[in-house]
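A single protein chain has been removed from this complex, and every other one stays in its place.
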C-alpha cells in the first residue's frame, strides 16, 4: 500500500539557481513516510511517547528533474522491507502538473530505545509496518 | 557585555532572488543568543535538563542590506532587559568584510516549566542574565 | 480579502523542546503572502521575471501558543497597507483543530529593481495589491 502526500515548493525552499534546494526533498520524503505510518496506526509521536525512536540511518536519493518555486509535488511512499529492528522505505517524487518523476529515494530507519540502543520493534509496530508493506 | 558569533551565508540559505532568505537571520540571532548565554553559564541544554524552557514569544527584525552567498556575517548580541519571567535580547548583524550593519533584531523569551506554564527563572539563571546585561 | 493556506508541522520543523521552531512561522507567513498575491494576479515568479523584487524589510511576530509535530495550522493573510514602494501584510496563524490563534505577525516588503534600488511598483501590481487590500 502507498501513502501519498502533496506539497508545493515554498519560496524559502528555492536557492540561487532558482530551483528547489536538494536538501528539502529529504524532508518531503519524511512527510510521506510519517503520513504512511500514521495511516497504518504507527504515528511517530505515539512511538516516541512509548520510548521507541526511529532515527534515519541511511538515505539514497537521485534527482532527475529540477523543480521550481510553487510547483506542486506528490510524494509516493512504499515500504520496501521490514526487519525486526529496521525498516526501509522507498519514495517516488512526481511533479503534479505533468506526472513527471523528478526524484527517487530510499531511506532506512533503525529502531532504538531512549538511550540510543538498537532494539526490536514492538510487535504491534512490526505488524503495522508489515501490513503497510503488503 | 556582548556575545559575538560569526557564520557564512550557506548556499542552502540563498533563495531565488540570490539573497540570504530572511528566515535564516532568526536562526543566526539564536546562535548569538545561545552563545551569549553559554558564556555566562546558562546553556540551553543545561536549562532544559533542569526543566526550564525559554521559548521565544516575540521577534522583531529589520533587514537593511541584503546578503549574498558565502558572505561572512557577525552577530552581536546584547541583553536589553531581564525580568523575573522573561528576557529580551537585541542583535546587530554585520557583514564582516566591510562592517556594514545589515540587520537589527530583538527577541523576547519567556521562562516556562515542562508543562508550558510561565514560571520565575531560577535564581542562578537570573543572576547570570543580569551579569550578562551589565 | 483574505488569503488562506494550510500546512502541517513537519517533523523536521520541530526542535528539542518538542515544538515547532519559531523560525518556521516566518516561512508559513510567506506561504500565505505568496498565495494571496498569486490569487490577485501578482505572482512572485512573474514579478521577478519582470525585474520587480519584493524583499522583506521588516518582520514582527508574536508567538502565543506552541505547536507540536503534525498539528495542522491555517494562516490567514491580509494586506494592511499599500504604498507606491512598499506593502505591509498581516497574518494570523490558527491551530486548525480548535481554532486557537497561535501567532500573529506583520511583514513589510519594499519594491526593488534588479540592482537593489528602491522603485515604484508597476501600476498593475499596485492595483492588484489595492484590490486585495479592499
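For clarity, chains are labelled A, B and C in written order, and residue numbers in each chain start from 1.
Note that in this section contacts are C-beta pairs under 8 Å (C-beta built on N, C-alpha and C of every residue); 3 or more make two chains touch, one makes a residue touch a chain.
What you see is a predicted model, and the numbers here were worked out from it, not measured in a lab.
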{"item": "Residue of B:31, B:65 or B:133 touching the missing chain in the full complex", "value": "B:31"}
{"item": "Hidden partner chain, residues of subunit B it touches", "value": "10-12, 27, 30-31, 34, 38, 43-45, 68-70"}
{"item": "Residues in subunit C touching the chain absent from view", "value": "11-12, 14-18, 21, 23, 69"}
{"item": "For subunit A, residues in touch with the removed chain", "value": "16-17, 19, 22-24, 26-27, 30, 48, 53, 55-64, 66, 116"}
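In this section, only the chains that are shown with their structure count from here on.
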{"item": "Chain located farthest away, centre of subunit A as origin (C-alpha)", "value": "B"}
{"item": "Numbering shared by both copies at the subunit C-subunit B contact, with half separating same from different", "value": "same"}
{"item": "Inter-chain centre distance, subunit A versus subunit B - centres from mean C-alpha coordinates, in Å", "value": "32"}
{"item": "Multi-partner residues of subunit A (each touching 2 or more other chains)", "value": "11-12, 69"}
